[in-house]
Structure formats: C-alpha cells, structure tokens
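Apart from one protein chain that is not included, each protein chain of the complex appears where it belongs.
Take a look at subunit A:
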Amino acid sequence: MKRQSVLLSVLLLLALLVSACTSAATPAATPTASPIVMTDGLGRTVTLAQPAQRVVSLAPSNTEILFAVGAGSQVVGRDNFSNYPPEALELPGLGDFMGFSIEQIVALNPDLVLLAEIHPPELVKSLEDAGLTVYYLKNPLAMEEMYPMLITVGELTGHKAEAEALVTQLSLRVAVVQQKLANIEERPTVFYEIDGTDPSKPWTTGSGTFIDTLLEMAKAENVGRAMDSQYGQMSIEALLAADPDFILLGDANFGVTPEQVAARPGWGELTAVKEGRVLPFNDDLASRPGPRLVDGLEELARLLHGVTLP
C-alpha cells in the first residue's frame, strides 16, 4: 500500500511538472515596416525585421560565405570546424555535428542562425523551439548554384551589393580557368584520396560531389566514378587497374604526405607514384560549398594542367 502511494505521488509530481510547462506562452514576433521575407532550402518562410546583425554560423561553408560577402563583423558564433578565414577562430565555438550547445547559442542572443545541409531537421526544430530565427542553406550541385547562395546570405545580412560584386568576380575567375583549359583534349585521370588510413582500400569520392564537379570542370577524369556511391572505399587492386595519372591527397590536411603514399604496400607500382604525381590538396577548397570552390578549381587547373593563373 505504502509503496503504491509513494509511486502515485511521484507520478503526480511528474505529471504536474509536465502540465505546468506545456501551458507556457510563446513570445510573439513584433511586426515592422519592411521585413526581409525569404524561402530557405527546406521551403520554410523566413522573416527578418531587418538585416541580421548577430549571426550564428554552424557550418564552415556558411562562415566562409558570411565573411566573403562582408558580413564577418556581424558573426557572433561559429561551429568548431569553422577555421577560415582566420578571424573566425576568434569567435566562440558552439559545438559540432555530434552536438551543438543550444543553450550557448541562445545565450549569444542571435537574430539569425545560418544552417547548412549537413544539419538534421531536428536541429532546425530545436533552434526554432528556443525562439530563434533559422535559415537553412541547401547545398549547390553545380558552381552556378553556389552564386545565388552568396546573394541570399548578402540579402539576409544587408550586404547584397557586395555579394553581387563577389559573384561577378568569382564567375570571371571561373571563366578565365575555362578559357585556359578550352583547348585541352587529353583529360588526365585522377584519384582523389579522402582517407587512406587503410591503404588497401582508401576512401574516395564518386559522382555527385563537389570534388567530382570540380574535377569535371578542371577537365579531369575522376576514377572514383567507377563506384556507384558518392563516397566509398576503392580497393588498391581496382586502383592499380585504373592506374590514374594523378593522385590528389585530400587527406593532406591530416598529415598524409606523398612519401608515406609511396611506402604503402603495392602503391609503388602506380604510375603516379613512380613519376611523382602524388600531390597534396587542400580538401577545404573542394568540400565546402562556398566561394573557395573557385580557389579549388584554380588549384586543380594549376596542378593537373600546369596552367598559370593570376
């Protein structure tokens, strides 16, 4: 009897706890003169009373875009992987994909939280529940789709003109590369290594990724396209059979060097290894859907075709 009454009181306590809090009112938005109304990558309508002055960016690509369109001084927080431009490192890190501190984001009192396609819809929901304004940027599939993202971020932060100027400048640089590569007939084959921790089957990328798009634009043949997935492990045997002209080390940022690659069992047979065409590559230039994709394209043109660019 006693046990049951104790239990009952615990249940009552919890029930009270729950009911007391569900009835709490949510604060209403204040209407203003000329709000910014935009539809984000999830089809949500996002309304800002004025250009965002306190922005939290939770993806490295978003941080790069914000700084590139001139809104760097309005960024008040970032995810732990946002490391470019260097000024971004001075901002407080708020967590990474394993978990963001919603509390710390709320405490920064941002008027806009900029998310990207790496974030789950649950995060959008959690931030909204905390009363924050969220804009979700969808990944571009081609270079041309990246430009509107820059304009969007410019509009959200009140830097539309700068964003448009940036787009003009970037598309000009892309046009220069394309012109320099216009007469190239022979397309070199490239193996792009994402992670070679297991040298018998390194991770690479198939079609449908930024890396593949950039290789295509740089007039190269991605040998990873033989796989049917976007990311996967290719066996060293398949790599030997493909015998690519170049091996790009996207894992160079993690300390992998061409010397280490040459020492891997079986890799010495590869033409690229024998002829010294194993090259470190800054993966951030190819994996973050932002303005530095153009840097990546230029770098590929230099490395694969020996093109000189300004």
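Methods note: contacts are C-beta pairs under 8 Å (C-beta built on N, C-alpha and C of every residue); 3 or more make two chains touch, one makes a residue touch a chain; residues count from 1.
We adopt the following convention: contacts and distances are computed from a predicted model.
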Protein name as given in UniProt for the chain not displayed, "Iron ABC transporter permease", "Succinyl-CoA--3-ketoacid-CoA transferase", "Glutaredoxin" or "Hydrogenase maturation factor": "Iron ABC transporter permease"
For a quick check of understanding: of A:Pro120, A:Pro148 or A:Gly266, which residue touches the chain that isn't displayed? A:Pro120
Based on the whole complex, identify which of A:Gly70, A:Pro92 or A:Pro258 touches the chain you can't see. A:Pro92
Out of A:Phe67, A:Tyr84 or A:Tyr136, only one touches the absent chain, namely A:Tyr136
Considering the complete complex, of A:Ala107, A:Ala142 or A:Ala263, the missing chain is touched by A:Ala107
Spell out, residue by residue, where the missing chain touches subunit A. 2-4, 6-7, 10-11, 14, 17-18, 21-22, 24, 27, 42-44, 80, 92-104, 106-107, 109, 117-118, 120-126, 129-131, 136, 229-231
